[in-house]
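Missing here is one protein chain; the remaining ones are kept as they sit in the complex.
And now, chain A:
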Amino acid sequence: TEQFKSAACHLQLGELLQHQSFSLYDAMTAIEMMEPKMDSGMRLDREILHPQRSAGGPLMKLSDLTDAELLGVMDESLACLASWLDGESALQSVFINLYLQCIDKIECQPLRTFCHGLLCLLQRAKDVITLANTTDEEDFNPLLYGFEAAAAQAADDERITSALKEADDDIGRQVKAGQLAAGHRLVQHRLRLLRSLLLLLRQFHRMLQAMGGGGSADLPDSALSVTSAAAIDTAELVSPAAAEAAAEVRRQLESASSACASVAASLEVGQPAAGRDDPRLKAYGVQGFEPLANLRQLPPSFPRCVRCSSGQPLCLDCLRQFLTDVTPAACPSYQQLYTRLALVCGLSSDAPCFARSCLRLLYCCPAQQQQLHNYGINLGLGSARLFGRHSPVEFLLASVKQFCPIAAGADLNASVRQLQGQSRQLADSLCLQLGRALLHQVCPLFSRNRSRKREKLAACLDALWPLYESCYCLDRALFPNDECRSLFLPYLTFYLFRLSRLYLLSGFSLQLYARHELPSVYFMLGDGYMYFLLVGIVQADLAIQQQLQLTHNPYTKLSRQHHRYHQQVQTLYQHHLSMLRASNYLATATFYALAALHSDGKMQQLPARTRPESPAHSSTATSPSALPARSITCYTNLQTMWDSRTTFNGELDDSELDEGQQRKPASTPADVYAEATREFEKARDALVKVVNTASSSAGSNSKSAPSLATVCIEDWDGEAMIKVAKTNMVVTKLLAAGHRAGPQHPAELDFSVCPHYPVIKLLAPTAASSTAAAAAAPSSNGK
């Protein structure tokens, strides 16, 4: 140090000593000691518990714990486990229980067994989450910070579950014999809960193994048919081993749920007694818990509050809903597969990481083959399969056929197989890419982490956009003599624009849009996308449908069956299109309303400024070949449309607008309000129709089947949108009639009713708005 100091004296101002293996960039990770913001030790303003020094003391008893103390430790441990599964670091949650760091010293047998069981459960849960690979950094922190060895030692769940049973039985015997207080029966509930959770995970793993290994890997062509008319041997659908394992999982789920309920009913027993004034216990109040014990092992961070959670440790309700109603079997029809996928997506949207991981492993085993092999799961063909049975290509072809049933014809699979040479290669490659993209990228979009979801949507769009041209080429290869017929192109376009719409909508929940960006967002949600979503996509099928109707002969049985078949299969996606159309009307109406509010002076901060990233993601905008030409035209129409509705100088030039977007000459904001009113009315009617249709179809299905209308259109809340449409329709109608016109009655947008579409609220006049109105009076109405 002295040598260093004397050498440093020779440095000039601004000169630095730097070692080649330790740059300034590396030095940024340095922590200044005694700096309160950086040195976590400065927060230690009291004596803290230590696993070695405090063990056996009054604050960390190793034996003779009362039933309340024992319950407190166990309940707090389960709450910490739930917190860890919710994204907290293990050091600040699970391992603040110092008993886990000195298990062998614990003399109280139930507590010792419980701690072993907790570590085992931690390791098992971590295995499931790591295997599923569906979490992001913020959702789950897998690091155990040096406690891996302790967790690995407790990984023998068969031994642990036996020990838990033994401890449970021992307590029962001792309570009966009067050796232990009756309150120890509550301890038995905790031990049973832990045991049932471990058994559940064990059975779950067995079920995954059975799903991957049993039954016929290749289902016949008639499997996953669009209608249920195909005759399929049901023995092929269910693997006996998988069915048996699933039944066992359900039993364990019920057992765990029942134990969970018992624990929840007695939580207050273990909580620290009120009024305890021992300063040493003020920190936490539970034996052996020290939230500051591991602080120095973490980077500088504020300790997060970890308190008893009333939620279940492994989110059993979510799993129960899925496993009770869905057997791990192949699906005989596309409708059933679609419904099941919709259920998975719907449950995943709000499920914590553990439940989401289980769902992911059920519907689509991950691609890490080596990991799967290590865990004893054999996928057979070495590629991911839906629910262990359906290949991505099979899913894709059924999905395409469902989307464009008339253009697809009777046997799409055969048509694809009949292609030769380069066309066949293109078909194989495209089907695999598209199928995998839809399975591996679309389904994991449904998670609670909305920020990452937006990034994943962007990545998904990046993956799908380049396939646009390939889809066009494949359509031409399949139907060389019929240019009107398109299959893969409209299907891909549908998904691309649906994902683009989701990408735009995701910005609302993340509060990414400033007020001046709202017009461009609503424009894209309305006319920008929907114009050729609704025209381009269904064009091919509609043309053929019209042709079929012309040739339909109601007097022949075959023709009537044929006609009925096509009517049935269209229901699935027709409903989607109806929902999208209704959303389109509402977005367009909101755009017009914003234009009117701006021109009326009620919202001055609304000049339409577009984001450089358009239409959905910045990279897509730089590849014009990937975008249909109309989309660029529509996008550039935004500024023109905005200007034409907010500038009133008596000269209107709508010539640049597409037909249908041109409007009649208007001279006042009242006309634009009237236009907005008409659009809101259209939106209301369309939304009411969609919601009524969804209600009637949901009523006819079993109570557990998700509504297709709500699950697969993200963030759809039909009732809220209807409320917005109705309210705004009234407001714009009043404004069109001249009620509270002008800037002296400012308006604001209220997103509390619906997160994506605001309710327009007129505010009381303020001094500022009155002054502004007076200043603007000579040039009001743009004249």
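Here is the rule we use: a residue touches a chain if its C-beta (ideal position, glycine included) is under 8 Å from a C-beta of that chain, and two chains touch if they have at least 3 such contacts; residues count from 1.
The criterion applied here is as follows: contacts and distances are computed from a predicted model.
The UniProt record for the undisplayed chain lists the protein name "N-acetyltransferase domain-containing protein", from the options "N-acetyltransferase domain-containing protein", "Histidine-containing phosphotransfer protein", "NUP43 protein" or "Protein YIPF". Checked against the full complex, the one of A:269, A:512, A:577 or A:762 touching the unshown chain is A:512.
Which of A:170, A:248, A:455 or A:685 touches the hidden chain is settled by the complete complex: it is A:455.
Annotation for chain A: contacts to the undisplayed chain at residues 13-14, 16, 24-25, 27-28, 30-32, 35, 37-38, 138, 300-302, 304, 449-452, 454-455, 510-514, 517, 611-612.
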